[in-house]
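With one protein chain withheld, the remaining protein chains of the complex are depicted in position.
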């Protein structure tokens, strides 16, 4: 492919060996198992879709209320309610196989060994293009964020999973840490193929009339436009220190946001909360990135990644 | 005072030995040196006001642009532009002395020794009721946040300042850490009289047309309603582990927010970014807290602090 | 469970009239909205053009006629306040129809509708559908005060028998509609060709469900829940059922009384 501005910019990206037709993914937990959204648009228009976090056994999740709106964002404490890896492979994967897009399975375990077991099952399940390791969920009591906020635990989980699967391995980082670059480097050292960030920020909301937290679990994960500045900063920081491709997420609602993440160093972006606000927004983002590339003379979307001018200081 | 619901609730609080007529303060860096705001309303209606961060020598701050709007919030990288402690004592304090409210001096240094020196100057300057130690500013290259995201450094700074002043000492914590309770306990151990939290979250915004960060320094501090859920969570967490009074801040824009922080465990709240949106909002918050207390049968504002029902889980 | 096509539609406001205190009837022209929408289904409405409020709001389908659809709503916060300020010609973005509506499989002879407050909203469509099937309809309807009782003329015009209750006694029986409803079975013998349809606050619905189970009458209740997506993807809106937490937006909002876990601890406190 010639590296000069063309009329039809090339939006395809390869991340962790997964070739995607465009750099727009959907975020785990905001897109169900894909099926639900297929009633609204043609999923093959996406670069990839990420399914809801899967665990070894079905999980019932937290007691409601599980969500509440916050300024330009929302809190959730779903607690990873999911049908379990076996039911996923049996009941959901057949549908996903028929769609011409990439499927990323977000997984979660109560121990490094359990993570590895889930990964191992997916390794032999035809139809999954990559694994996203959720070590950053703030909504489960044991594990979850605990793995992603402790460097040694992060290393242990990634190491175990790396041994259990040959699938491309994406590690999803927690923003609830002092220095996210440490965790990025830890995942890289242990053999991750890509990083995705950020998961939700730990937050809380209170119903002052009931004098009770708005979520039954007290705390939950903050997502949406509100967290975009934090996400963008972390994507920038991580991109500076790692050679791994980064999937940027956190408050992406339009093409302008997506381009900002790419400029900051991401190779692709993931749309989460915005799917609730405007289901068609991933498609508008794809179109908007293309328009931006045309207007600014980019021929390949990779050229955007890290094309940020940081000025003098 | 009898502890039964009265028609006129008692809004006064004592924090770190500072008696305030109500639990509503203004946040450092959002209220200048007080003077500017006195053209808009009578500052004696505030529980206390906190002045812009002061350093030993005048500081010119960062190159503009220094601020930009973000979803339900803003980023700033002022870089602690200030007139220096001597000019403050000489030119600003005389005005503040004439106002019947409490004055808290927010201070900042490039080293533990410099912090101590500033504190020591204030110790003998009549008119300052308390010192707020800013170890959490994300907008200066050396020091600032570095002190507040490293436990040992936090201890060192607090220890030095504690020795240098007999004024009530409030330590302002950074939210950009994995576990804020560690820092709360560190400050408590070293002799802090109160804690205030949160300072801004480190964030970034990008101008995609210029392919440049919107702030000249690249990153800045995120404030405003967007960060309220994170702030509320941290105030709750810190209140659970410390016996020190907590001044809660981060996205407080109305009485409902203020009450939420009090219920989460704060003894008072500080209004920051909201001063820009609606200068009169601290006064509305005072009135709104009073209304809430009447409606819910609280006679003293301290009763609100931590009156949260966390339910079963 | 049958799924109908879901559409995202830019609908045009054709009417937005106040019908009671803080209560409005919004009429939208939405050609592309699927005609197959069922009573009890709902839509997710974008109640701003900015990020405040951010999330969509859920509303029962109140009416559906030709190219128009209607919503009966109460102003309770920022989203509904925005709605109340829409004028004819304005555009509102909505997604629907969503969820599973009321099911009225024959042989159904008599329908007992129970509504609390705004719970009356989905009953206009339900009444129309039941009547086309020749079902006899009784409506038990409770509200805080007389002014909050909506749709009374419409229901009378549709020869629905009304049994009213208000908490302040300003109209009908003084007290709660559930008491009125419970009272009814002192006089009337339940039958297998009866069915109960209820919509209102959760505590009321669970009470109705318990009565229904006691009388062994089939019963559908339409629940509310905090929703983010309305599409079944976020798992935010679940309710405790015999087969685990189920999505109000997908498996519901209408659930059969039998399927729900009715013990007190499952009831959302309000």
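Labels A, B and C are assigned to the chains in the order they are written; within every chain, residues are numbered from 1.
Just so we're on the same page, a contact is a pair of C-beta atoms (placed from the backbone, for glycine too) under 8 Å apart; a residue touches a chain by one contact, two chains touch by 3 or more.
Just so it is clear, the model here is predicted, and its values are computed rather than measured.
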With the missing chain put back, one of B:69, B:91, B:123 or B:291 would touch it. Which one?
B:69
Identify the residue among B:19, B:241 or B:280 that touches the chain left out of the display.
B:280
Among the options A:18, A:72 or A:169, the absent chain makes contact with A:72
For chain B, residues touching the missing partner are 29-32, 36-37, 39-40, 52, 60-61, 63-69, 71-74, 76, 78, 81, 210, 212, 224-225, 253, 273, 275-280
Extract the touching residues of chain A with respect to the undisplayed chain.
71-72
Residues on chain C facing the left-out chain by the touch rule are 48, 50-53, 78
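Heads up, the rule we're going with is that only the chains that are shown with their structure count from here on.
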With centres defined by CA atoms only, which chain is the most remote from chain B?
C
Chain closest to the middle [Cα centroid of all protein chains]
A
Report, in whole Å, the distance between the mean C-alpha point of chain A and the mean C-alpha point of chain C.
36
Can you work out the whole-Å distance between the CA centroids of chain A and chain B?
34
How many Å are there between the centre of chain B and the centre of chain C, using C-alpha atoms for each centre?
47
Find every residue in chain B that makes contact with two or more other chains and list them.
71-72
Chain C: positions in contact with at least two other chains:
51-52
